[in-house]
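Note that one protein chain is taken out, while the other chains of the complex remain in position.
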Amino acid sequence: MAIIQSEYYSRAMCGFISFSAVLRIELPPTAGLPPRYAGGPWPTLYLLHGYSGARNDWLKNSPVEMLAAQYGIAVIMPEGGNRFWIDNPETGIRAGELIGEELITVTRGMFSLSREREDTLIGGLSMGGYGAIRNGLKYHDTFSTILAFSSALITTAYADGEFEKRTEMGVPSGYYFHVFGPKEKMAGSDMDPAALAAKCLGNNAPALFLACGSEDFLFSRNAELHEALTAMEYPHEWWVEPGIHNFDFWNRAIRAGLAWWDSRRKSGKEGAP
Amino acid sequence: MAIIQSEYYSRAMCGFISFSAVLRIELPPTAGLPPRYAGGPWPTLYLLHGYSGARNDWLKNSPVEMLAAQYGIAVIMPEGGNRFWIDNPETGIRAGELIGEELITVTRGMFSLSREREDTLIGGLSMGGYGAIRNGLKYHDTFSTILAFSSALITTAYADGEFEKRTEMGVPSGYYFHVFGPKEKMAGSDMDPAALAAKCLGNNAPALFLACGSEDFLFSRNAELHEALTAMEYPHEWWVEPGIHNFDFWNRAIRAGLAWWDSRRKSGKEGAP
Amino acid sequence: MAIIQSEYYSRAMCGFISFSAVLRIELPPTAGLPPRYAGGPWPTLYLLHGYSGARNDWLKNSPVEMLAAQYGIAVIMPEGGNRFWIDNPETGIRAGELIGEELITVTRGMFSLSREREDTLIGGLSMGGYGAIRNGLKYHDTFSTILAFSSALITTAYADGEFEKRTEMGVPSGYYFHVFGPKEKMAGSDMDPAALAAKCLGNNAPALFLACGSEDFLFSRNAELHEALTAMEYPHEWWVEPGIHNFDFWNRAIRAGLAWWDSRRKSGKEGAP
Partner (left out) sequence: MAIIQSEYYSRAMCGFISFSAVLRIELPPTAGLPPRYAGGPWPTLYLLHGYSGARNDWLKNSPVEMLAAQYGIAVIMPEGGNRFWIDNPETGIRAGELIGEELITVTRGMFSLSREREDTLIGGLSMGGYGAIRNGLKYHDTFSTILAFSSALITTAYADGEFEKRTEMGVPSGYYFHVFGPKEKMAGSDMDPAALAAKCLGNNAPALFLACGSEDFLFSRNAELHEALTAMEYPHEWWVEPGIHNFDFWNRAIRAGLAWWDSRRKSGKEGAP
């Protein structure tokens, strides 16, 4: 596998963005050894970091390189700041457009990646789990599969005013307002996971692997989405195991999520929840 | 010289920040060659990028590595986003605190850098020139010298409402409001260069090298600050040459600025405008 | 442009190799701006460093990023150690095979690069100039164009025993023997530029841009190859300007070399010396 570090000027982000990537490489036959990994283009997982995370988190803390080799996929890991992977109309910085459009175009143009929907996955942890669900559903013609781990599904709580006095970790209440905008406009918007899911139903709805540790502080919020999806008959995998909000859980979850995707792929069901 | 790429979790930025650095290195004597660069700690230039820039801009586009060797200094180049290198009370992301406090502590603890005020410089181009002036003046007990190139001295224009309808390059008007806050509170605040300079006078006022190309679209704003500084008898170097807003000018300006610092250093005048 | 840093396990090098790259990127239309750089695959310049050099030398010291944008090419800059970019039968480390075969396969499989001979260039400075000539000629079915700057054309001198007592810079005489093998076998071998050129004549002979500063300590060796090529009527461009063995010359030479390639391309003459 090749490890890549790249940076480019992003229109969507109004500045440079950095990303890391794991790519399979083709080696020619040599010294009596057969060629390796002949041929691309590869299925691709766009994999997002959490709040206060960075482009190398998955690379350093998980076996993502090994999993990429095992399943024959490329993994692209952008660094997006604490923007919940959505667009910000105030500053014009568009982290949702980055993930859903620009980075797809850029990396497909740059690397040897499949351009097929069935080969294009989005995943992430915590804030990145929210980002995977939100952008996987919003850009459902691009992504066939969503792998969401311990997702920060906090938009309902935000709409309910829960963070208005929250100042923990030095994060002021204004941060949430800056990210999500007026709370009255949240429900039903393109930041609302349940509303986005409902809109996809019957129309290229991505397959969703929704994973959360049973001791995670975000468990009840994930369970709520699971219930809402069940109620609307949005076919998804609800994967719960003992665990908290850390890489011990995320490493088990990404293994399980990719195995689930792979078995669906083999049975011809990817992208068809 | 060693080239460094580093990333760490920044409290001030509520997430990882990346920076690049150029450091002199000490080599032991070997194979009949004398030791090289024996001894530190080194004077240090904190060097800021412009709007939509990144940590490697100076490294790629200017002879900063050669200049660091020539003057015996370390250069630290953080990546700070489009935040004008000031704190944002709304999101809690504090790019001013990063430059004025945290990054100083972190890099002095990490590398072999001088901890003396007279050895600590701040510089930058465009938005980073503003950042150098603002933070050099605000943290005037830390920095003895400011090198400001083609500085984006736009706070007066902002206070005058000039950007309220500006939407060029996809930057919405809200961006300026997000960065600078209510325009009524700008004048006299710690974002106002002239007010900061006035406050420093007679009290560890950093030496200021104010450079601008005569064809730069920001020339008149730089000339205004020069006039305000002259009026208050803030000693500074006003360096004007033909040039526009690009690295051709910035490369001449950083050479001139470091030569100016070096000659002041040799005559014992650094940090004493 | 995207800047890339990559590393992968190389069979040819029996270990990891690192390379940097400059790639054009395609940006989708956004915020009223047109798409940018639509479409690949791109012509590619494989660009080699000199003795004691590294993958980032060209990136830091030359305007290679700007030139890549100007001419619409990708530039791949591998790090190969002090191996003169040839194979070493003793250790099994094959830096020639790396440049002539493996890296071509790997980067074409990884990035969106043209697979056409007429779009594939090799270049380098000093030891890398030798590497460009040697591998450009040896793998003449792969490369259509060679850009060689201040090339370390020392194989004739080596065969004549010139380095047997050379110990400057801590480089022992044994180094040359380790790199080039028995001096008696040099003439006419696939390490001998004139012999390689003769073999190509009339059979996919790459176009050669041979540049050297008139004050370079390697000037006479480059002039010798120019004369040998002239004698055998190997069509090539002999580009001499005042200059020594440094990036001031190499930056002028790479600009001239790419302009020469571009004008030949436009007149339909690339790869046809």
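Which chain is which? They are A, B and C, in the order written, and residues in each are numbered from 1.
Following the convention adopted for this analysis, contacts are C-beta pairs under 8 Å (C-beta built on N, C-alpha and C of every residue); 3 or more make two chains touch, one makes a residue touch a chain.
Quantities reported herein were computed from a predicted structural model and do not represent experimental measurements.
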Checklist entry - What are the shown chains in contact with the chain that isn't displayed? => result A, B, C
Item to check | Residue among C:Glu7, C:Glu65 or C:Glu224 touching the omitted chain | outcome: C:Glu7
Item to check | Sole residue of B:Tyr8, B:Tyr71 or B:Trp260 that reaches the chain not shown, by the stated touch rule | outcome: B:Tyr8
Next on the checklist: In the complete complex, the non-displayed chain touches which residues of chain C?
Outcome noted: 7, 9, 11, 14-16, 18, 51-54, 56, 79, 81-82, 89-93, 169-172, 174-175, 177-178
Next on the checklist: Considering the whole complex, not just the chains shown, which residues of chain A touch the missing one?
Outcome noted: 3, 30-33, 56, 59-60, 65, 170
Checklist outcome for this item: Touching the unshown chain, chain B contributes residues 1-9, 11-12, 23, 25-28, 30-31, 33, 37, 39-40, 92, 97, 101-102, 105-106, 109-112
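Simple rule for what comes next: only the chains that are shown with their structure count from here on.
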Next on the checklist: Which label fits the chain touch graph of this model best, line, ring, star, complete or other?
Outcome noted: complete
Checklist entry - How big is the gap, in whole Å, between where the Cα atoms of chain A centre and where those of chain B centre? => result 36
Next on the checklist: Centroid of chain A to centroid of chain C, CA atoms only: how many Å?
Outcome noted: 41
Next on the checklist: Quick check: what residues of chain B touch more than one other chain, meaning two or more?
Outcome noted: 56, 170
